[in-house]
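Here you go, one structure.
Heads up, one of the protein chains got dropped from this complex, but the rest are sitting where they should.
So, chain A:
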Amino acid sequence: MGQFTPTPHDPDARGHFGPWGGRFVPEALIAAVDELAAEYDKARLDPEFVNEFKRLLRDFAGRPSLLTEAPKFAEHAGTRVWLKREDLNHTGSHKINNVLGQALLTKRMGKQRVIAETGAGQHGVATATACALLGLDCVVYMGEVDTERQSLNVARMRLLGAEVIPVKSGSRTLKDAINEALRDWVANVDDTHYLLGTAAGPHPFPLLVRDFHRIIGIEAREQILEKAGRLPDAVVACVGGGSNAIGIFHGFIDDTDVRLVGVEPGGSGLDSGSHGATLTAGTPGSLHGAMSYVMQDEDGQITEAHSISAGLDYPGVGPEHSHLKDIGRAEYFPVTDAEAMEAFALLSRTEGIIPAIESSHALAGALKLGPSLGPDGLLVVNLSGRGDKDMDTAVKYFGLADGGQA
């Protein structure tokens, strides 16, 4: 099955996955999302588009990414563990898959300007990269708090020719960057594409972002069959907005014996109220254009998420995850900041791979899940990104600058 082949898991024509998804956006944006949906419907069946996308993934992003066994890490998990190495992609995470696809769509629509939101800066850097490659103008909205936390990524984006606009409204983090990008889009929709970075937002974003990331699951399934001779017992991925998870899940979604496990940012623990575990602890609502689980108070005001990982620090989640949770096809649980940082250090020391703190949540999930599977069990963990960007956090967390040891 190809990456863009329509499946029984596609949303309906208006973007609904069961009761989730849809379009909760101003009328002014409907024409733009209609145009995008129509263009994607054509592009996904157009061999020229599909081949160009595949060529960029191969020759620019460096796909296919490896599937690496992690035997020493696995000793701590009590079961066999394989890592899908999205950290080895150009720009250091899975984000490049979606960005290249949407940048090509932008060209097809004859638009010249791209806007994007970013939290930690990974999606912003990936977007700036694709825009540099394809000759598009790029503006990235980033919460002011995040521009301070991730100043190196701000410099990267600027080096790549993007304009970075610090967002000073609201909580000055990712959700406010999305708000500001939406405001820009309404005003400039004629020549501007909003390159949304996760599988959330109004239809068709959850569909097309997922499809651009389906390559992760397609490769992982082939690789594990070839290397281990069988399908895994579970596929494990971290879930903030949920794009890397939905990409790898889809490779196995029809293999009903394979558990799909999403690991959410538990922050300081669910009881503390300081977390980002939207699917575990959120309630239904509409945020940023779609119906999904959201973190909100009893008045429907969106509350702030908290995670040591800026990339998982989001009070919403892609609508297809809400659907997969409801129908029981996927399961979701949180791990805390401390558990994620322990896994971060463990993988670094045992396997020589420094994972992103986002991906460390999936690793911590594997450590929890492993013992129940036993030594003959088999896990595929999506290592969605590399940890270089997280060194500041690690230095502070482990006191590495003072001779501390993780």
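Criterion: contacts are C-beta pairs under 8 Å (C-beta built on N, C-alpha and C of every residue); 3 or more make two chains touch, one makes a residue touch a chain; residues count from 1.
We take it that contacts and distances are computed from a predicted model.
Per the UniProt record, the absent chain's protein name among "Phosphonate C-P lyase system protein PhnK", "Probable inorganic carbon transporter subunit DabA", "histidine kinase" or "Tryptophan synthase alpha chain" is "Tryptophan synthase alpha chain".
Across the entire complex, the residue among A:263, A:302 or A:356 in touch with the chain not shown is A:302.
Looking at A:31, A:225, A:327 or A:391, the residue that reaches the missing chain in the full complex is A:31.
Listed residues A:85, A:175, A:213 or A:250: the one in touch with the omitted chain is A:175. From the options A:50, A:109, A:186 or A:395, the residue with contact to the chain not on display is A:186.
When the full complex is taken into account, the listed residue touching the unshown chain is A:287, out of A:120, A:287, A:312 or A:383. In the full complex, chain A contacts the hidden chain through residues 14, 22-32, 169-170, 175-176, 179, 182-183, 186-190, 283-288, 294, 296, 298-303.
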